[in-house]
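One chain of protein is taken out of this complex; the other chains stay put.
Right, chain A next:
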Amino acid sequence: MLKYIVKRFFLMILTIFIIATLTFFLMNAIPGSPFNEEKTSNAVVQQNLEKHFNLDKPLPVQYVLYLKSIITFDFGPSIKQPTETVNSLLGRGFPISAELGIWTILVALISGITLGVVAALRHNKLIDYTAMTIAVLGISIPNFVLATLVIQVIAVDLKLLPAATWNSPQHMILPIIALATGPMAIIARLTRSSMLETLTQDYIKTARAKGLSPFKIVVKHALRNALMPVVTILGTLLAGVLTGTFVIEKIFAIPGMGKYFVQGINQRDYPVIMGTTVFYSTFLVMMLFLVDIMYGVLDPRIKLHKKGGE
């Protein structure tokens, strides 16, 4: 197990390094510079500014400086917001984004699994059809459409909840609904089909023959096996929720990391782009690692430290 973790750790470092490098060169390949919009500044001022942010040095030197900033995790000041450092932006934005993301994943998992299990247990009955209709709708409606829809209906027309910003639990409900519906629908469909398959397995018949209650059979014997495919797609879903937060944060005017990320790209605020990208990718890679560990916990046949299982 320890050997596996160490191996995975080095792979994670490598992945992040590749992502960082790609981001750096892609970023520099985009035409324009942070100072394009500032028409008033003269050439001398601009030169001084570039010198201040090390933009006058050749690209390889900038690259090395950039790698150094990653290792020390100090991305320096933002170009466009001189009073802020990248780290302070991350420090302010991340807790909010994380709150949104964690709630979204939790809501999606709990409601998706419940919906899927109920649909499987009432296979081909009304509840099944209803749940699957909800699921198909959830998959087909993009989160930004759903976001504007819930704002219009729930916030504007019915005036039940606030339309935007991030101040109290009430403010959190609409963005979480908008963001969680898609993943929830995917999880529900997956849980249903894998639950249906699991329920026909022989060990379920054995459990019934033992006289266990239906609840125990479902929760103890079926669910754990049925959730394996859900764990598999959890990594992809996390990535989806992460990118979803960019859009949702923008729509609901939530001051999370997504806002700074999009703003950074638009304004060519190089340190902010770097900082947020490296931060996001580190976070995602770590989550994927956790998902892999979870596999081994759920299914003892999967041994992480050995090649080829049994």
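Keep this in mind: contacts are C-beta pairs under 8 Å (C-beta built on N, C-alpha and C of every residue); 3 or more make two chains touch, one makes a residue touch a chain; residues count from 1.
The definition used in the following text is that contacts and distances are computed from a predicted model.
Asker: The complex has one chain missing from view, so what does its UniProt entry call it, picking from "Electron transfer flavoprotein alpha subunit", "Dipeptide transport ATP-binding protein DppD", "Anti-sigma factor RsiW" or "ATP synthase subunit a"?
Answerer: Per the UniProt record, the undisplayed chain of the complex is "Dipeptide transport ATP-binding protein DppD".
Asker: One chain isn't shown here. Among A:Phe9, A:Phe25, A:Phe73 or A:Tyr203, which residue touches it?
Answerer: A:Tyr203
Asker: Just checking the interface: what residues of chain A touch the absent partner chain?
Answerer: 201-203, 205-213, 216, 220-221, 224-225, 298-301, 310
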